[in-house]
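One protein chain omitted, others in place.
Labels for the chains are A, B and C, by order of writing; each one numbers its residues from 1.
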């Protein structure tokens, strides 16, 4: 007889504080009750007729979210898995790829490329601006041998709150007349920021479930172009789990070649209903509006938004720079976050890597509305006061005035 | 404004028939209410203190289920992903691996090895018996150059209902004095059949969440030996997502290097509580008892169990051979299954690949008890009658008599 | 700071045994997952527009279940509350009512009448048969002064498994040309046995949520005739909570005058969808079929069904008489039930009052199908064997043979 102290998961999960927790990291985002409840349906035979009918509907309804009429591939896996899937399907060991250092996630993706025995070339960045399409055009123009097999950019850099212009990247590639594939990570953009896989000529779009798609983590996505599919036929990277071909074939009947994450797919069906009920245009406008209200609050507090280019402000999250003390050091962002968590039951995003300690991030995405935004900003404003961080009053008030007017 | 007809997942999922559905395929198995309800808790910050505390407990409580004191790695992914994880961590393109054709899943795993640019050598099998350790010993003894880098066997072959003796495989390797790694797929054995990763000297154990672990699909597992970890340091297969090293390191603090499938992990915590509450020994004995009752029913019906060796009967599922007509063809197993689904609201497993059309499979695993077993067998017996399949009365009665006595 | 050991309800509720619990008491019955999940939706404003829209639909969809086009009143309360509601609305202290001793629940109802200061006259019964309409006609015919204000009968006597013919009772009243009201308790019949409030001329029908309506306990129902409504205008029994008039008025807009049990009403909406999806005729036929299969099993075991009149067999439950020992005493029904609960994780109904110790009851109602019935009967057969109760083999087999044929 084994003996083991019970874990009592509920006990851990319920101890997250009094009243509703504000999960305002930039993903995972707050999962709507109706999505959790959909996931909670009994698991059924993933090879039976009911599941296939559901599968077909999910696979159709997800396409407009990616702005594509091509297949969208859904994996049991995380966003990291979806990165790997994108690369192993179309690339071969030793291939050169051009990547852009927009922040921590671009950097992580570059590390992943290296582990996959690719040769990433990394255009340096300042972690406060997005992709400079001119840099890409310049580099591709030099590559007369077409050594570069893929340009890989992050659409919405979750570490910095900077959104890059993907259409401009496509234009740059076209201007350079380069045959490279274009891969875009929109893990934290999908479902929050308008995305046009087909129109922008993206070859592989990478996404995850736990941000704008308002789900728990556990699903990864690849939207693919015909060109990418063709490339996948000749790529030599060893891979099996992530292979598109068998999945695309099975998906025609609403099923998957290996066991899909059935219950997470129930949740995805519910999310797609929610997005289409609200209307995608409305969803995107809502994110823009909440982001603007957040920046007005940050401005009113006299704090600095990390993103240096207003044209690149993220609709999904806002990274905020802690003010400096007289000695030139920043007030401690993580001590501030800890205080906000313990006192106000709100999780904020940490500063990652080189941003650690002096930047925090406010997620304003997904299942969210004006009142949860005001609660969020109120928690920040009170936290600043409690942590002794110099700031001006009136951030929430600025948001209220803006929201009431729009 | 996008317009899209709502999917209404619940409508699909609720249409599975009157009364409780019997999901008696050999996985996914029936997910207990308390596990679904655990999964239904709000998603929290996977980098916050509550989640780390939960993670540590899960990672500790899962070890006895695998019979190991070494790390057990948990992936967002399916069993197929866990197969790939095992191979890409320790092998290099071109490596020879020795595999055994126990049935469809062994065959699929071999295909996966091929896609990963490994060189699988496949010991032929009859799909009615398990691994013959003597064959392995003989083959390894010939391999004086130690070209074979891994022996890969399926513990419980889900397509045939045959369980192989892993300790015997280890003994064979030892007898051959061969340094090969031993990889074991117990995707459909874990949590149902006693498993001793450490004692049996397994190097990588591969498992999934949706069978004996009573969860929805979506988590894959690798239990690893020190030897496997060492091998992973020198293997050259390109891989990133599946890398053990970063996960093992992060797991020490109860977290993961990339985003874990938070809500499925809530469910896993609940499952681990259930298994330890019941006692692992009791869990394993229960599966044996239900398997025996099932075989007694099959015998009483005058039908044949596919597994040809009583020592290898699976405690998890029983594959049944449809009787033959006078013309030598089998009665149609899939027509029978369809009838049972439509008339009795029970899903049975199909015959896979070369077993298709003449074999069906009864899952008797996971969240299961004497009364659900009797309902299951009753559905089979009534289905045989309705489908006009020749059989004797009394299968359920035989099970009742056995169960009442034990 | 108060200190109190946590209750951890889940811990209690999860300890109900391995595998799915069989709740085969004759109510509360097994609540379908989709009903529990509906109840689990967030509570909303019971005076807001969404709730009113839902209310109107519930109040319309429930009418065919009662066989009425008149109002059906829904209370937060139990079936006992619905009994009281029926009586206090139309009767006055000191009124005579004619009741029939069909079993324990008829007896309880009579006690309730007494507590309400009514004067119940109780036609004696043997607890093995239902209402004898001729007795009622005879008694009413003697009541030339029309002292009797209500005839109160139980449609489906839950303690005995006997269903009475309500149309016959109405015919008896008419034959006696007596102006009495007719009150019918169908707490355990509604949703399982066809019920015709209007056609049978019932004045007040009393029902509850936790039997054929497949819900948790907590809602009581009164269906009312115009005559009953008229009577309620002159009755002098002090009462407020149960008053029909204000509820009927508010219900016209889909709301209630006082706070309704919002979340249980969500569940009721789901139940009504389920009943109408399946079709009421199909629901009633299903109950008849399962009851017949159960009786065939009981017969095959050589045991006696308590109900003495085949025309009155209940489609909802079957009460079974334990055989006698040589000394003339019955084998202990409650020891048998305890064994079945502990060994087979199934709750059976106890013998109530004068039936205690020698009768047990099998519920076969609500969310139920052929396979759960076979599990149920299997549990009984194994329990009889384990408890050493003399019986013949083959009860489950008899049920299988019957079900397979129909």
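In this section, a residue touches a chain if its C-beta (ideal position, glycine included) is under 8 Å from a C-beta of that chain, and two chains touch if they have at least 3 such contacts.
Computed from a predicted model, the values in this text were never measured in an experiment.
In the complete assembly, the contact with the undisplayed chain comes from C:43, out of C:43, C:69 or C:144. The omitted chain makes contact with just one of the residues B:4, B:21 or B:41: B:41. Residue A:286 is the one among A:286, A:337 or A:361 that touches the chain not shown. Considering the whole complex, the residue from C:146, C:252 or C:276 that touches the absent chain is C:276. Panel shows chain C; residues 1-4, 6-10, 12-13, 15-16, 21, 23, 25, 28-31, 36-48, 50-51, 53-54, 57-58, 61, 64, 75-81, 83-84, 88, 93, 111-112, 115-117, 208, 210, 216-218, 237-241, 243, 258-264, 266, 269-270, 272-273, 276-277, 279-282, 341, 347, 350 of it touch the chain omitted from the view. Looking at chain A, the residues touching the absent chain are 10, 14-15, 17-20, 22, 30, 32-34, 274, 278, 286, 343-346, 367-376, 378-379, 381-382, 385-386, 393-394, 396-397, 400-401, 403-405.
Residues 8, 10-11, 33-34, 37, 40-42 are the ones on chain B that touch the missing chain.
We take it that only the chains that are shown with their structure count from here on.
Chain centres here are C-alpha means, and the one lying farthest from chain B is C. Two copies of one sequence, chain B and chain C, touch each other mainly through matching residues, since over half of the numbers at the interface are common to both.
Each chain gets one centre point, the mean of its Cα atoms, and the points for chain A and chain B are 33 Å apart. With centres taken as mean Cα positions, chain C sits 44 Å from chain B. Annotation for chain A: residues 8, 10, 37, 40-42 touch two or more other chains.
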